[in-house]
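Sharing a structure below in structure tokens format, with a few things to ask.
Yeah, one chain of the complex is gone here, protein chain that is, but the others are all in their spots.
Moving on, here comes subunit A:
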């Protein structure tokens, strides 16, 4: 007979080698849970702005705009980017029409046309610290390239840069702490050898799971893997239209993991065409000088309803070119003025 702890051990109601909680690979729901948490960090800056909860009212951002603009004058790239202005006089392309164009293009796509794992984008985010000692907001411009090859090797590169002000110092945000770095400074560089497909990062479901080419399946994936507006648990609160801003944030997250090919692009445009409250706003030239069509959502955003989200698509192919979130109201407690840019992303092939 064993001692009392042996007896207790033998009566373990949830064993590690047997039963529903035995050790093994994570199931899809557990993977999804992890992805939600990791994803929440990636988009926290944008979400922080979107949600703008009540605690924001106690922020003491002290002379935020004064700091921002005076520093811009001294050469640091902290000035907020100016919001893009779609030309309403140009003929707008309805999303349904663009979806048909993208679908036509998808039908001629070959096997090598993607999707490709990885992405290339330039981005700005308005970054603010919170709390009584909070410093003023700054924009954080960077360019990020992530590439994965079929053999499981890959690389990531993040460079601080502001194409509007080449050669100027750039503000870098490291976990809420700001540093001035040189334009072009490599913030992060990592290479993964062949076979890294078994590595931790590669195991993440968002990285492993190709974006579907069926709009319904894509909508589901955006909801389950990227927390976006498709009725996933925890995302159903608020009016139906409030799902569209979440959908757009989820698309941004998807686009940071994958570069869609024509088939996935067609599904994306169809999902956008079906999204509530997204309307054509006219032609626009994006931050990289490309001509696009702007579609905006300025309905309920699940927070103070003080933001407008814009997605920019290539009018010939439906390809995602970029996104922009701007404020539509003055938020005196945050020293934010209507029209200021909260975030911007420009995606490259």
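Here is the rule we use: a residue touches a chain if its C-beta (ideal position, glycine included) is under 8 Å from a C-beta of that chain, and two chains touch if they have at least 3 such contacts; residues count from 1.
Going forward, contacts and distances are computed from a predicted model.
Trainee: Out of "Sulfite reductase", "Branched-chain amino acid ABC transporter substrate-binding protein", "Sigma-70 family RNA polymerase sigma factor" or "Lipoprotein", what name does the UniProt record list for the absent chain?
Mentor: "Sigma-70 family RNA polymerase sigma factor"
Trainee: Pick out which of A:7, A:186 or A:217 touches the chain that's been left out of the picture.
Mentor: With A:7, A:186 or A:217 as choices, the missing chain is touched by A:7.
Trainee: On subunit A, where is the contact patch with the chain that was removed from view?
Mentor: 1-5, 7-16, 19-24, 26, 29-30, 33-34, 37-38, 40-41, 200, 203-204
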